[in-house]
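Note that one protein chain of the assembly has been removed; the remaining protein chains are unaltered in position.
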Amino acid sequence: MKRESISSDEALAKLKLVEREAVEDVLRALLECEHRRHEATEAHLGALGGLGREEGLRALGRAKEAGLADESAQAWRLTDAGRAVAVRIMRAHRLTETQLARTTSLPAAEWHGRAHQIEHVLSDIEVDRLADALGHPRYDPHGDPIPTREGDFPAPEGQALLSWPEGRPGVIAHIEDEPPALFARLAARGIFAGMRFVRLASAANTGCVLVIEARREEMPSELAALIRARALLADEDEVPSGACRLSDIARGASAEVLALLPGCIGAERSRLLDLGFVPGSRIEHELDSPLDGPAAFRVRGTLIALRRTQAEQVLVQPEKV
Amino acid sequence: MRLPVETDPLLREARDLRWQLPRNFNDRLTEAIYAESARIAERTVTRQGTSRRLAFQRRVDRVLTNPWTGFPVMGLLFAIVLWLTIAGANVPSAMIADVLLDKIYPVLRAAALGTLPAWLAGLLVDGMYLATAWVISVMLPPMMIFFPAFTLLEDLGYLPRVAFNLDRLFQKVGAHGKQALTMAMGYGCNAAGVIAARVIDSPRERLIAIVTNNFALCNGRWPTQILIATIFLGAMAPASLTGVVAAGAVFAVALLGFGLSLLCSWVLSRTLLRGEASTFSLELPPYRPPNVLRTLYTSLIDRTLFVLWRAVVFALPAGAVIWLVSNLHAGDHTLAYWAVSGMNPFAVLIGLNGIILLAYIIAIPANEIVVPSVLMLTVLLTGQAGGEHAAGVMFETGDEGVRSLLTGAGWTALTGVCLMIFSLCHNPCSTTLYTIYKETRSFKWTVVSALMPTVIGVVLCALIALVWRTLA
Partner (left out) sequence: MSSACPPSACDTCAVPRGPAQRLGLDVGKADYVVALAGNPNTGKSTVFNRLTGLRQHTGNWPGKTIARAEGGFAYGGKRFKIVDLPGTYSLRSASPDETVAREFILFGKPDVTVVVVDANCLERNLNLALQILQITDRAVLCLNLMDEARANGVEIDARGLSRELGIPVVPCTARSGEGLPQLLAEMHAVASGAFKPSPYRLKLAVPGLREALGRVVARLRARFPGLANAEWIALRLLEGDSAVGEMVSTGTLGSLSADHASQEAAATGTTGAASKEIRA
């Protein structure tokens, strides 16, 4: 592994910066195809790498020359050296996205674009430092595994949401962040990887109707197409019936916390957990602020104000009156 | 180059094991620790029935955060604090001024002239002593009332409720509800307001609060606003309405400051501070009866004396500069003359005059000395009689005296309005700038805090002057 990466580095070092970035992009696209067992056609690769068809083809040619990729019967595949480069870029990309998600207030739709610029300029040492600073995260905010320094990572899981059977509970395993405009619409609705859902029956060709963490979402096909879903793991429970979001609890009513949803990340997540918004905590909605601002909740003996967007991230079971 | 693969087998194992833990491991851990806390607490804590105290606190909270009662109470409390400050400060201010300016000053001056060379006596007594005495007599009394009153509200636990009530407004411009408090503190002193921004734990919102604090009119600027509003705008109205018009004008300027600070927060959060980390958390602590004597003591030590000390440190050299520019000659004229005539064309463009600009430059250390500097320089440069004091010496005289002096120097209502706007929108005083630097540890943000309001002030004044002159 180590020897190969050195030789691939040398091959890449001969290229100009712009060319190198394009080659790295198509290699990473190839790796994604490999993991999802897609056929890696040229058009597909260009689109995935964010390049045009022409440019994508040129980059593939250069990759082949450098011994990083191979073509057989119209399908492209990575050589071992090429895979090493692709894994490295993917690691830098997913770590950068994680960092942007956790430590900035940039909208989710911008993470990908920024990470795409940064991934090519980070040195290996900088990537390692980043991993260190983030506490070696295992999954990025889209729900994809982050390769380790040694290049190990599990294959992404799940199937297309559009083919998910009605009535069966599942978890959003991955949200494709391209095209950014569509991804932004999902993010604006507060839909993130890791959320549990049940698909409801719906009329044909109208996308799908889901109940995502106790909230009903009607999703047109173009949005649903971005989502991959997986089954619940052994240690994951279904959302209990009657559950709702903390923001839906009326003033004066009480509820018990079931979960803090995945859309709440970084410093905000650890702050809310530390303040006592953990499963099992009993919460009473005590005050509303005028102007429809934050609401104050009594949690484990203390009155804490949350903004509406924060309260939406807490899944609760209301107490029977 | 590639780093060697992790060599320490222990660390390697720890990292491999991490993949076997549940994905939401961190949440689970917090949950587990809380569960154990709850178990221990359950075994050792007993609560006797419903607490009347808690029920009372809830009722108070309902009233203080209700839209129909919460805002009136808030406005009333703020108005009372301001009224106490402005009205209550007059008497001690006059007393201190009487002692420092009318009693001690002549004695000092006579003594200095008798023992020191005339220039040194002038520099020390007419320059440094007078500037410092002025700052103390104007600044100390209001701060001694404002800060303790504010600290009492803080210790009582009321201030977090204000943040709670106003958060929505601040959220819309990308800021934190607690900015309402840093602003309120800024009405006393911007340096104290900047320090108060520490209670905002989100980096972006804290910077916004620091950079925009200057738009809260500090007590060094209230007197300027009131004086100018009275003699230029109040005087345009019938005599019976003078007070109302003047107060309305000052209130309008303060409101403009609040609006500008929201606007600047909005712009900053979408430009320079876009993407900066941002979180919200606000704990509403139980109401606690404040320990009044202790509060008075600590607020006096922590805030009043601290701010006063910094102001004095900066007023001393400023006093020297004022004396020097108005007494040192270059060619046929004093330095002040050259500076004023140099800046005059630009100043007139933005509705002011060269004297005001020079006064603002001299008054960078403390806004309190703007008006005295303006008066002193006007007397000096227009050759009008300024009472019994010598030229180049700061002094105070009645409203009517000031009015005739200034109109005699060519001031109009436009000058008055532009001065009020410029007094709201210009660089923070050097004490505040120094505090901003200490709090942010950033040269960049200190510069932004200085330039942003100044640019806004110049543009606003230029626009007003343009419109005014076109209409007139």
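Going in written order, the chains are labelled A and B, and every chain counts its residues from 1.
One rule holds in what follows: a contact is a pair of C-beta atoms (placed from the backbone, for glycine too) under 8 Å apart; a residue touches a chain by one contact, two chains touch by 3 or more.
Since the model is a prediction, treat every value here as computed from it, not as a measurement.
Q: May I ask which residue of B:154, B:205 or B:368 touches the chain that does not appear here?
A: Reading the full complex, the residue touching the unseen chain is B:154.
Q: Give the residue, chosen from B:40, B:99 or B:349, that touches the chain omitted from the document.
A: If we include the chain that is not displayed, B:40 is the one touching it.
Q: Using the touch definition from the top, which of B:30, B:93 or B:326 touches the missing chain?
A: From the options B:30, B:93 or B:326, the contact with the absent chain belongs to B:30.
Q: Could you pull out which residues of chain A are in touch with the chain that's been left out?
A: 132-137, 235, 267, 270-271, 273-276, 299-302
Q: Residue-wise, where is chain B in contact with the chain that is not depicted?
A: With respect to the unshown chain, the touching residues of chain B are 8-11, 13-15, 17-18, 20-22, 25-26, 28-30, 32-38, 40-51, 53-54, 151, 154-157, 159-160, 198-199, 201, 283, 285-286, 288, 290-291, 297-299, 301-303.
The criterion applied here is as follows: only the chains that are shown with their structure count from here on.
Q: Rounded to a whole Å, what is the gap between the Cα centroids of chain A and chain B?
A: 45
Q: Which residues of chain A touch chain B once you look at their complex with the stated criterion?
A: Chain A residues touching chain B: 2, 5-6, 9, 103-106, 110, 123-125, 128, 136, 138-139, 148-150, 194, 235, 259-260, 266-276, 278-281, 286-294, 296, 300, 302-307, 310.
Q: In the complex, go through chain B and note every residue touching chain A.
A: Against chain A, the touching part of chain B is residues 1-3, 5-6, 15, 18-19, 22-23, 26-27, 30-31, 34-35, 38, 58, 61-62, 65-67, 70-71, 164-169, 171, 177, 204, 274-286.
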